[in-house]
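Complex shown without one protein chain; remaining protein chains in place.
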Amino acid sequence: MSVLTIVQAINKALTEEMGKDDSIVLLGEDIGVNGGVFRATEGLYQSFGPNRVIDTPLAESGIIGVAMGMSLYGLKPVAEIQFLDFIYPAFDLIVNELAKFRYRTGGQYPTHIVIRAPCGGGIKGGMYHSQSSESYFIHTAGLKVVMPSNPYDAKGLLVASIRDADPVIFLEPKRLYRSVKGEVPEGSYTVPIGNASVVAKGEDVSVFTYGAMVHVALEAAKKADEKGISVEVIDLRTLSPLDFEAIVDSVRKTGRAVVVHEAPRTLGFGAEISALISEKAFLHLEAPVTRVTGYDTPFHYSLEEVYLPSVGKVLNAIEKTAGF
Amino acid sequence: MSVLTIVQAINKALTEEMGKDDSIVLLGEDIGVNGGVFRATEGLYQSFGPNRVIDTPLAESGIIGVAMGMSLYGLKPVAEIQFLDFIYPAFDLIVNELAKFRYRTGGQYPTHIVIRAPCGGGIKGGMYHSQSSESYFIHTAGLKVVMPSNPYDAKGLLVASIRDADPVIFLEPKRLYRSVKGEVPEGSYTVPIGNASVVAKGEDVSVFTYGAMVHVALEAAKKADEKGISVEVIDLRTLSPLDFEAIVDSVRKTGRAVVVHEAPRTLGFGAEISALISEKAFLHLEAPVTRVTGYDTPFHYSLEEVYLPSVGKVLNAIEKTAGF
Amino acid sequence: MPTEMLQIVNEEGKSDSKLDPDLPQSELHKLYRTMVYTRAFDNRMIAMQRQGRMSFYAPCVGEEAAHIGSAYALKPEDWLFPQYREQGAMILRGISLEQLVSSLLGNRNDANKGRSFANAWGDRSLNIVHSSAPVGTQIPLAVGAAMAAKLRGDKTVTLAYFGDGATSSGYFHVALNFASVFKAPTIFFCKNNQYAVSVPIHRQLASKNVAVKAAAYGMEGVQVDGNDILAVYCVTKEAEERARSGGGPTLIEAITYRMGAHSTADDPTRYRRQEEVESWKKKDPIKRFRLYLENRGLWGEKEESDLWTEAENMVSEAVRRAEAAPLPTVESMFEDVYKEMSPALKEQLQDALTSRESR
Partner (left out) sequence: MPTEMLQIVNEEGKSDSKLDPDLPQSELHKLYRTMVYTRAFDNRMIAMQRQGRMSFYAPCVGEEAAHIGSAYALKPEDWLFPQYREQGAMILRGISLEQLVSSLLGNRNDANKGRSFANAWGDRSLNIVHSSAPVGTQIPLAVGAAMAAKLRGDKTVTLAYFGDGATSSGYFHVALNFASVFKAPTIFFCKNNQYAVSVPIHRQLASKNVAVKAAAYGMEGVQVDGNDILAVYCVTKEAEERARSGGGPTLIEAITYRMGAHSTADDPTRYRRQEEVESWKKKDPIKRFRLYLENRGLWGEKEESDLWTEAENMVSEAVRRAEAAPLPTVESMFEDVYKEMSPALKEQLQDALTSRESR
């Protein structure tokens, strides 16, 4: 057990899994000698050499295409996309090939791949270093989508993703990389894909969120508590497949729900959660499901604090929902 | 006034607008001498020549990139993507550049572009000639997304899109190209972007849909009527910006809503409609908003009738909602 | 820099004896049989589509030498990444005719479980990666598989087929660049059939030819007469040896012609003249190889008519069996999206089953 940051936990997961399974290879831009621009792959090039920690030319379609070809052959590639904002040159390969390969080949060619990408705002990176585009991947059948919010989950979910037989988009909230620390066990453990986690128990309002917003929601919950509103905060952790039982269970209890995410509102994940709650817990609902989200604009550079959901905005929504 | 198919109405819109405004140019694969694989551009090469009807090399990123460059310079390109399923090589340019150009340049460089693409199933085209991926574009701030369901709207919306100063993704339900006919006026008229249309008036249940599913919904509505359920069918026509007043008005009246689309369920447009109804008409709702959608699988080739929403499925949903 | 297109057998079926690979008779017959089977298959599938028994088909008429000759140069453990117009390579490798038809029909016996439209063949056990419709995506996959093989210490070579149209895609460039940087044992095999649907090669690219593009990657590039199966075999063999011995990738451009329509949905009279088609008929790769065999005394009228009868019967038999198979089950529509069916998909399967029952 040691206290690690998220980026250290990710590094540990990669190091330990690569040590155990030599079919795991890493590919990405600047992940080798340089150790990754966020240092997630620090030391791995030195430990596993250039054949397993591969610095690629600057082409995301090459990274994903080549990783997919490797996986068809039997390897388990873990690709790093330097920023989620730069994944789109590979979008065709991800949506039309990666997500459909097992299906269209009648199960003959599964693609055992993890795509890691730092996501989200909060580092003053502007519209091309802050995007939260999980909706595109959640909407795509055949992909799994995972986003941890703390070091323990980061390691456990990454190990689970690496061992998962399906392609996993593993999103890392970059503003948490070094700002959140926590106990992380040495050695192997997994956090199962598909299970949400109740990070604060409560009775009056359920808040569903994930990634960096978990911490914003927890702070808002604390403030709401001071005002006499008991808030349950659920960290979804896995966005696809979704743990909708956990969502329904919580709403059955509280009758009120708020969804928080950084991604733009329209067709952000909040829309799906809201629709699911309507379908599965309609008679339990005592207030409209409220969304606190990024706005339907490109991510703003100098006003990022206005753009992002804040403790204040989440608290507002909790109060409004509780008082409905 | 003449009776035209949708593909003829589109052809008319292009012909008339190009005749009036020589800054309009067409780009795409096989749109020139060949007239487009669906014949939407038939005769235009002959009328306007190779400088304005440009057969491109096989690269969607080239089509969209070059069209965008042309629009920066002051032209109004209309790009054809042969099938919506093949738009993804240009996804980066669409999401990271086209959608953000006006914004990131402080309004200095708007991009006046229409991207036309045949979409949807029903022609036994399998997973790469049947996709309904409107969610990706609706979720992307900066794009407008339009989908007509009949020849009149097809012409009027396309003219409006060509004249619109923002980038428009113009989706054409290919199974309707020749199967739906209707009166289409000669000469100029527009159907405004942003307005839904009530295609059947009703009192008990509202059905929200668009594109090919409008016809499925209308048939289901007729059958429901025979069973004593009065159904209002709303053709959304414009998916972004959305006419949410029309949605809310209808739900205020009926208290019950069904959304129908071909796209996969999770984060399909039904999710957003459901969330909006919850937010804006919660107290009017007497039943959960029900979604009838494609499934969360790649589009199936030989079982496409099982995959697609059918009159039977929509009728089921209407009855369930009405009886809730 | 490639300057000349390699040809071994000319249009009269005469071979250049200095270049002829002198394959044994049995091998020559195998190649010719595969060509004829492929042509018979094409003819029949086009007819079936016209009869409304199939939704769509893309024939390879005229291009048989290019893909059969190249596939023949590889070993069974080498991996093929087809585009979609390589029926002959599929047949040569051993995908059964019935399987090819089952896949086109999307029936329950289809190894793709009825999910793939048109020419999306492949077979894991034969090291053929199923083609898909999006043009060009297979090219980087072939590079990745080759890099994996190299990493594993296997001597496997991979070959990606693609058309002249596909050379315009970003994938072509990205894949050739990766392959050259990582010295991947990959053969990039371009079937330049002069058209991408209606777009002729000179509007697809402005370089002298496709082969010269190899220079952009410091790679060997070679042009071959794609209607001369022996020449195709020889250049591919050379590329295969280079790849297998660690010499890295090769770009091959096979000059051929799409004698038929792009697909059953296409009408080529809209964009090309009949004289052009006629001029290429003289270069028909099957006719040429038959003349070669006849010139060498290895083939005659009798063998020819027997072979055609046999091929057509085999295709008919395959069609009969494939058409007898039922559609896939509704359950199978929800399988293989993931290894395990997700809770959401289980619900959706129930919905599909219920809807089917209720009407």
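Order of writing sets the chain letters: A, B and C. Residues in each chain are counted from 1.
Convention: contacts are C-beta pairs under 8 Å (C-beta built on N, C-alpha and C of every residue); 3 or more make two chains touch, one makes a residue touch a chain.
Everything numeric here is computed off the predicted structure, so don't read it as measured data.
For the chain left out of this panel, the touching residue among C:171, C:257 or C:289 is C:171. Only one residue from B:29, B:42 or B:92 touches the chain missing from this view: B:92.
Within the full complex, the residue among C:180, C:193 or C:342 touching the omitted chain is C:180. Contact with the chain not shown here comes from a single listed residue; of A:69, A:110, A:125 or A:202, that residue is A:125.
By the touch definition given at the top, chain A reaches the unshown chain through residues 29-30, 32-35, 37, 55, 57-59, 61-62, 85-86, 88-89, 123-129, 265-266, 295-298, 300-303, 306-307, 310, 312-313, 315-316. Touch with the hidden chain on the side of chain C covers residues 168-174, 177, 180-181, 203-208, 212-213, 215-219.
With the whole complex as reference, residues 25, 51-52, 54, 56-57, 59, 61-62, 64-75, 77, 89, 92-93, 96-97, 100, 102-110, 141-142, 144, 165-166, 194, 241-242, 244-245 of chain B touch the missing chain.
The rule is simple: only the chains that are shown with their structure count from here on.
Once CA atoms are averaged chain by chain and compared with the all-protein CA average, the nearest chain turns out to be B.
Put simply, the chain farthest from chain B by mean CA position is C.
Chain A and chain B have Cα centroids lying 31 Å from one another.
Work out the mean CA point of chain B and of chain C, and you get 36 Å between them.
Averaging Cα coordinates per chain places chain A and chain C 40 Å apart. Listed for chain A are residues 89, 92, 96, 100, 103-104, 141-142, 242, each touching two or more other chains. Across the assembly, chain C contributes residues 115-116, 120, 132, 134, 170, 337, 342, 344 that each touch 2 or more other chains.
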